[in-house]
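If you scroll down you'll find the structure; I have some questions about it.
As you look at this complex, bear in mind that one protein chain is not there, while each of the others sits in place.
Presenting chain A:
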Amino acid sequence: MPLRSDIKKVLMIGSGPIVIGQAAEFDYAGTQACRALKEEGLEVVLINSNPATIMTDKRMADRIYIEPLTLETIKRVIELEKPDSVLSTLGGQTGLTLSMQLAKDGFLESHNVKLLGANPETIDKAEDRQLFKDTMESINQPCIPSKVVTELDDALAFADTIGYPVIVRPAFTLGGTGGGIAGDVDELREIAANGLRHSPIHQILVERCVSGWKEIEFEVIRDRKGNLITVCSMENVDPVGIHTGDSVVIAPAVTLADKEYQMLRTASISIVDALGVEGGCNCQFALNPNSFEYAVIEVNPRVSRSSALASKATGYPIAKVATKIAIGYTLDEIVNAVTGCTYACFEPAIDYVVVKYPRWPFDKFVYGEKKLGTQMKATGEVMAIGTNFEQAIMKAAQSIELKLSSMRSPKMMQESDEQIMTRVNTPDDSRLFAVYEALYRGIEDVEEIFRITRIDRWFLYKFHNLAAVERQLESGRLDEILYLRAKKFGYLDSSIRKLSGVDPAPFHREAVYKMVDTCAAEFPAETPYFYSTYDDENEAAEFIGHHPSDKKTVIVFGSGPIRIGQGIEFDYCSVHCVWALKEAGYQAVIVNNNPETVSTDFDTGDRLYFDPLTPESVDSILATEKPYGVVVQFGGQTAISLTRHLADKGVRILGTCADSVDAAEDRERFDEILEQCGIPRPAGHTVMTTEEAVKAAESLGYPVLLRPSYVLGGQNMVIAPNAERVVEYMGIITAGGSLENPVLIDKYMMGTEVEVDAISDGEDFLIPGIMEHVERAGIHSGDSISVYPCRTLSERIKNTIIDYTGKLARALKVSGMVNVQYVVYNDEVYVIEVNPRSSRTVPYISKVTGVPMVDLATQIMLGAKLRDLGYGTGLYPNAPYVAVKVPVFSFEKLTGVDTQLGPEMKSTGEVLGIAKTFEEALLKGLVAAGYKLEERGGVLMSVKDADKPEMVKIAEKFEKLGFELYATPGTALALNNQMVATNSVRPMQEPSPNVMDLIDSGKIHYVISTSKGGADPKTNQSVRLRRRAVDHSIVCLTALDTANALADCLLSKKQMADIDLVSITDL
């Protein structure tokens, strides 16, 4: 039976902001779902608070609400839009949980809304620990001995009966928040209490620890007739004990004999059948490496991160098929879009291996707890495809944006054998590289490293193979055979040159491209989805030959893994650029390595290359594609980094030229331009050494802002109040040897920060909107609450900003997009930085102003004139709404990370609030970001001396609202002196009861904490105080401006229910 005739209008619930455990994969899934629904002629209503997504684009749905994902809001949307169905399984855990709540409290039934994709019974069986266990027992599927408890004492008692170590898993939490492995009673006491607190139903599972077993996953898809297939198997390189999101994963599973493989495949099928899933489902197993014993770890009856990976790994579009199943189709009715001649009931067969490598944020959070366990910590991931494991893991290492070209970490090369073995013993973000280093040096053999890590010997032997080739290269006897072997193992020409000391040019071979076709070449496929390898046949070249076109080809370089500072926004921009290119009559080719994204969907571009974004990889693609031009300005820093290389090769870079990119980054050249334009900037210098830095800082006067040039997301950016900090900073930044690019050192001005994204053709320019930050300069723009349109700037300041933006665009000969950051200080406008490329605010500003920025920029790059594009020039008229972007953090997942905001970006995602007034929009934004906005209760304040005077008026606001005020002694004294009655609380170094007990007591609903010291929780008490607040999910504000805005928001006495919902399709 095809489409159900009783479905006409479907509500799709998105997954909200990007947080650790719920990232871009749900934009990919949701976008596919929206397209699948629209393909069937259904009307789609979408709600998602995340404005950076592609799914919230006008072409994706008929009605789009960028509104908080709360039960109340969704109910209002349903009342307003009257959909006949809700699709529950494509919006991650967030979408699923909300759908279930709607179903369970009878709301859906009373409003005649059908629940598609899952029924509450299925979800409960999969997610409720006890029901899940019971279900597994009923079909003879083994579970790990475990018990569901709601009290700490029961947890301790059960652990005594099964023995330590035990794993704690809280029910209904994202990415395992609040879970962990407890080795003894004391650890369990802490972890269990934490888990109970994080579980919305105050329930945890305590289970036998099977750490060290193999961790195997199957992605299953089932329809209502009971047809099932497994799309893909996956094997975690890291054994059970490390969250699968933090594990390096290979697909398909490689160390399982057919007997074991089929045993687990059959188990998956029985489980999915027993649960009655209709759609996609992920099954995770622990398999004893020494027997056929296995246990079901968990089941996710929805589209997930793993299903996104499985889709990209095989070419099988799980989200699309799951959507079609939800609206009535069966697997045998859905054609496989990749081959066009097989059906969705065909299990993919692949003829390559895929490696997923997680991207962790520890380059940013140096004091964060890097040890990996059951709590996921990665912000994103890359995928690499190769004809062997060695090639795939090398490609992955080259793709994770840690400046690695092989499995040898330059940092570890300096370390002693002892240090390396310590690392091998510690499961953290860099362990795999330590394992490689240990094998390379021969510190220990495969057996011993297996004993320590429980990483299957198969993988260790592969590392051995890599090490052997590396050693051979180092012998300096390079010949064609060795060269080709090294290429097949993923070594770059530059690495071969470096290792062997021989120029490999005489042997050089370009990579060839193989197709990802779901069927291992059994059927001819029409999907132009390719990966590189070193082999005989180049299918991409063949494909291009067989599809002659008079259209010019343009390559769009993507943005790589999702990481702090470079999020989903850049994928939004890349995808829009591709669409615009296609509409303008070009063939658009995408190169990217992130499996979570829409850009790497097989039918987004005309062709897709799933490969690293290294210069060499790009060269091979250029050799095969011979494009008319390339686009680098939408792929964030990843793509921009290729500019110099491409320009040197003489490749036509569409849009702003490489020289202008350089002019914006090169301090001296940029200063020259500013001088010509008569635009002031905070005084500053470029320095290469510590001595120069101190000298420069002294001449500028403290505080100063330090940062390396060529960065995004404020990487390694600090505000230094004195010479000591400058020396410390320069010490860290020069630790890896001398600098490639200079460090910028500027006078720090604490004024209002303003941001502008503009489109320019080099003559005219268009500013869709001016954004003003709530927080003053000093907090990274990505972490600031940003308001459109600007609300405090005078006409004169606005006009100055418009004028400066135009001058800069012309001076830099911008063709396409430019982002400018200003600080307004003492009623003067200063330029902080100019980035001639797209920025993270582009998606949101495009959506709220209705100016299709990427589309216009792309047309301009192709030669169009702004004035002919119909959106005018100068500042675009303000929208009749206020839009407030609120950053979202993942601090609860990152133990030990200081929550104090500063010039270095820390947020993982963002939400948007849209309303008639600032207060209303801010309220929506805060609610959407997950702030628990209690209207009464307690506020705890502990601020640095410089903030104390300003703290007074904010404290007064909370007092007026009826809050009980608490503060650490210094802050309390300052407030009481100003007649704001505040309870003084003992600091944490004093005996109980002190400030920590107060936080634990539940009396505190807001913490306002600022400090000037370092970020190390071991030495800084403020960091520990803030961490405690995070552990209790207490709103913790680290900038007075944020606290003040929040107080104003509370004072406005607005309720969410009073504020109109806005469909951006109406704007």
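FYI, a residue touches a chain if its C-beta (ideal position, glycine included) is under 8 Å from a C-beta of that chain, and two chains touch if they have at least 3 such contacts; residues count from 1.
In this text, contacts and distances are computed from a predicted model.
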Original post:
Can you tell which of "Spermidine/putrescine ABC transporter substrate-binding protein", "Thiolase family protein", "Carbamoyl phosphate synthase small chain" or "Lipopolysaccharide kinase" UniProt lists for the chain that's not drawn?
Top reply: "Carbamoyl phosphate synthase small chain"
**OP:** For the chain that's not shown, point to the residue among A:G226, A:G442, A:G585 or A:G701 touching it.
**Re:** A:G226
Original post:
Touching the left-out chain: which of A:Q101, A:T342, A:N878 or A:S1033?
Top reply: A:T342
Original post:
For the full complex, which residue in A:L102, A:A337 or A:I350 touches the chain that was left out?
Top reply: A:I350
Original post:
Which of A:P289, A:P615, A:P721 or A:P969 touches the chain that is not shown?
Top reply: A:P289
Original post:
Looking at A:L256, A:L922, A:I954 or A:L975, which residue reaches the missing chain?
Top reply: A:L256
Subject >> chain A, residues in touch with the chain not shown (by the definition above) >> reply: 225-230, 252, 254-259, 261-262, 265-266, 269, 289-291, 330-332, 341-343, 345-353, 387-389, 456-458, 461, 464-465, 468, 481, 485, 514, 519-524, 535-537
